[in-house]
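A single structure is presented below for examination.
One protein chain omitted, others in place.
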Amino acid sequence: MRSFAFSAAENVDQAIIACESNNAEASYIAGGTTLIDLVKLDVMRPERVIDLNRLPLKEVERLDDGRLRIGALVSNTDLAHHPLVTEHYPLLSQALLAGASTQLRNMATTAGNIMQRTRCPYFRDVAAACNKRDPGSGCDALGGINRMHALLGTSEHCIATHPSDMCVAMAALGATLTLEGPNGIREIAFGDFHRLPMDRPDLEHELEPNELITHITLDTPVVGGGSHYLKLRDRASYEFALASAAVVVAVEDGVIRDARLALGGVATKPWQAMEAEQALTGQPAKTESFEKAAEIALADALPREHNAFKVPLARQAILRALEKATQAAMNS
Amino acid sequence: MDTQVIGHRTPRVDGEFKLTGQADYTVDWQVRDMLYGYPVSASIAHGTLKTLHLDTARAMPGVVDIFHHGHFPELYRASKNQVSEMRLPFEDERIHYDGQYIALVVAESFEQARAAAHTVQADYHQEEGARTSLLDTNQEGQLLESEGVSRGDPEKAFDEAPVTIDHTYDIAAESHMQMEMHATLAEWRDERLIVHESSQGVVYQHKAMARIFGLPEESVEVVSHYIGSGFGNKLFMWPHAVATAGAAQMLGRPVKTILPRQQDMESGGNRPASRQRLRLGAKQDGTLLSIRHDSTTETSFVHPYVDSLGSATPSLYACDNVAISQRLLEVNHGTPCPMRAPGETSGIHALETALDELAVELGMDPLELRRRNYAKNDPASGLPWSSKYLDDCYTNAAKRFGWEKRNPTPGAMRDGDEVIGWGMATACWPAMRLSCSARVELRDDGSVMAACGTQDIGTGTYTIVAQTVAELSGVPLKDIEVRLGESTLPAGPLSGGSMVTATALPAVAAALRNAFDALKEVATGENGAFEGCDPDNLEIEAGALVDKQGKRVSFGEILSQQKLGSVSGDGQAAPGDEKSQYSFRSFGAHFVEVRWDPGISRLRVARVVSSIDIGRAINPSAARNQVEGSIVMGIGMALTEKLDYDPRDGRLINNNYADYIVPCHADMPEIDVELPDNPDYTLNEFGARGVGEIGLTGIAAAIGNAVYHATGKRIREFPITLEKVMDT
Partner (left out) sequence: MNMKEYSTQTKAVETETTVTLTVNGEPRQLRIPPNVVLLDALRDRLGLTGTKKGCDHGQCGACTVHIDGQAINSCLTLAVMCEGREVTTIEGLASDAGLHPVQQAFLENDAYQCGFCTPGQMMSASAMLEDERIGTDDAAVREAMSGNICRCGAYKNILAAIQTARGQMPTARKEGEVS
């Protein structure tokens, strides 16, 4: 871990100024679970680190319009167990608790989770070619060991998977991010925040260099919806997903009134399967409808040498999560 | 032997040190003026180092020196059997594997050493043709005549057998993943080299260091009080230790190097990948007619490590026609080394899987097939077994498991979404014993100190030595101090091969008895508590000497009375000629239930029942813990563990605890381990045969066999990751 300068911001303005007023490469730190990991590997080399932990962004509150506003610094643990989340967004709670470990969830923050970097081993290895880490250097994952890599949203420049579980639930639930920077406050839909790699995999999101996420506001919960987050992986816990599915369905008289479906472990960003959601809506809550949706969700999947199994695996995740969510909806 | 302490479970005598953070592992040691070393590794697997760019690093704060080829002491090579890697660090500019050290940065703080190491750039001449894995090549490797075994006419018997099996089994290279990474603290004091090393063999490292640095043996001391485990990769030292000691010598200051996990995995040992062809011939009734077991394992280009895969095969089952062969293929990655039950873990895996395939072919219960070929004597030597109760292990474990309820048809047993698979395998590991020395001191405060130059790697050696002393002296455990892990102590064995118990306890007992004799001499001498008494008439009882009249004086009083701080005894113990009369092995059986959810391709081990006959367990709780831990490690071997070397360049891409997947708490199945108590007094007076390794043998095969039973798919390439079994 190379050396860097450090300062702690007391409020959002200070954080923005600290970042802006210094022309050195600056990084914000909250939980530190991504940044310190990558600085130790020499993958990230901030010259200045600005601690955000004193910012007053630790509240979870229900807005008048029924949406849920989450402060950027709410820890993954606190969010997963927050009564408003467990009651209205059990999917989010489930997804959060499926991620990482108790200790990491205690440290990791909501905004930090959104900002976490890929686990691609070639990204994490400074001796490897990686367009995300070192634009233009190539992608060693394409012809390398790519069992963990993405099927959806990839390009010939990058096939790195977005590792978050929480974000998959947010992609399904719908959310808005509040960003604050030198030019003021702006909002962006969760689905528009993460970028596809295309020919610039180093540009991972829409955040400007001296902007920060202050809040995440979840859309109003689906009325009468049942949900399920299913994460498939090699071992039983403490591992990133091979494939995961986040599902919310509302069923009336055996017909799907509203459906939300997002995928994790198989895409370069938290992957909302919009066409599949549309295909489910108005269909009977049955296996045939689920199979059709899975087919649509994975129609554009582009497997590589070692990750072809993820296509049927993701399909299985979708089917089982839809079944479980439908059961939950029926029982609610 | 009716025992009071031995054979009874007792908390570990070192428990409180470990549980309060006071145990001094190598990484915990700090000495005055100590510097921190941080190695720089090669990022190519095959070629030469052209240039190292060190200027930036040298100018960084706290950097004291950077060692590399051309700037390092001239040293001597140790022999093949003394070290894990014969090549000395920075010996030349050849690069034999990715991860090989090309420099050692030494700085005032750990952070400074690491920051500087990250700035070091290297230019290489990279050569084509790196061989990245045995499993990525068709090359056969070199046949090792010394590993070959043959009896009868296995080829003819195979050709004539009515039922045959001929399959090839691959196992990926595995990493030990011991929790404490390799670490060395080297300090030179007046031409003496003092090394703290996380080591499974202080006496061996001591000799190797003396040879490498050209020092008299008495000028080297190696210390390893607590070891964050090793599983074999700390048996013999690695180049980081030499690099650290060389740096400390040149700088005249102590240097501590703790390998980062990435380097530990790349260059600190691994279980080599293996490819095995098993050919079995049998009669319709299951009688084995022929076993041919042909293996190939990997080694590096800098050290010829042989993992002897076929060594159990000639002894495991009664069969007149057996042939074993082994080949060795050099590859461009870090040197392999023993890993828990080395050789036989892989070899028994293939044999036990092939037997399951034969059972399917014969339509016979796999347990029945093994009983049918039960070896009453050792078929390899013709000698009787010292003690073998494998039939009881089969019976007891099968009963506890409920094996009789098994429906043999694959996929026939279901529970909701899940398919249940049941499989079994035999476990086996040699019972070894070497010569050993020990010293025991009886002290005037009533306490006893026992010392031996072996180690406790977590198996419980401190505790069983204390139990032995307590058993024979009647002194309570709390008054017994055990000293291990110092090369200056009487020479003890490597913590490997499951031989410490059988080797060290007799030596401790011998030393204790000599100490008793010394005490009796004191007691019966002038002004002694038993002045004039015949020493032979004195008995040892509860920390005291007792004469025929019932007079009893405690050890402490006897010594105090004579103004003696202590008396001591040195003891040696060695195996006798029992090896010419018996064959020594431990046996056991594993029964496994897996749960396979085909709808989501989820495969988990749900239940393991094992019966492992290790003779007498000196401490049953610690012994059972060894088997339970082996089962957990076997689950990793079976389902997830695999070192991924990039086939293009041999770079290890999963060099960390997140990408190399070992079992976690949530993976733990229901485990039921039985240790039948059948003391084996032919091996040693305590009847113990050792327990550290046998539990790992057979477990991966039992899991694979259960997976076959659940899915109908025979996976011959391990680990069984889900894509190999999923329905597509």
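We just call them A and B in the order they show up, numbering each chain from 1.
Assume contacts are C-beta pairs under 8 Å (C-beta built on N, C-alpha and C of every residue); 3 or more make two chains touch, one makes a residue touch a chain.
Worth saying up front: this structure is predicted, and the values here are computed from it rather than measured.
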Residue of A:A8, A:V255 or A:M274 in touch with the missing chain, whole complex considered
A:A8
From the list A:L84, A:L104 or A:V255, which touches the chain that is not on show?
A:L104
Tell me which of B:S274, B:N656, B:T697 or B:T711 is the one touching the absent chain.
B:N656
Full-complex contact with the absent chain, from B:I258, B:A323, B:A450 or B:L559:
B:I258
For a quick check of understanding: of B:L19, B:L143, B:A542 or B:A574, which residue touches the chain that isn't displayed?
B:L19
For chain A, residues touching the missing partner are 1-6, 8, 24, 29, 31-33, 36-37, 39-41, 47-49, 51, 53, 77, 81, 97, 100-104, 106-107, 126-129, 134, 137, 140, 236-238
Give me the chain B residues in contact with the hidden chain, please.
9, 11-12, 14-25, 27-28, 30, 43, 53, 56, 60-61, 109-111, 115, 119, 121-124, 176-181, 226-229, 231, 258, 260-261, 457-460, 621-622, 625-626, 628-633, 648-649, 651, 656-658, 662-666, 668, 671
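To be clear about the criterion, only the chains that are shown with their structure count from here on.
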Whole-Å gap separating chain A and chain B, where each centre is the average of the chain's CA atoms
42
Chain B residues within the chain A interface of the complex:
43, 61, 111, 114-115, 118-119, 599-602, 604, 639-640, 644, 646-648, 651, 653-654, 658-659, 661, 663-667, 721-723, 726-728
Which of the residues in chain A come into contact with chain B in the complex?
1-3, 40, 42, 119, 121-122, 125, 127-128, 140, 143-145, 148, 230, 232, 234-240, 242, 309, 312-313, 316-317, 319-320
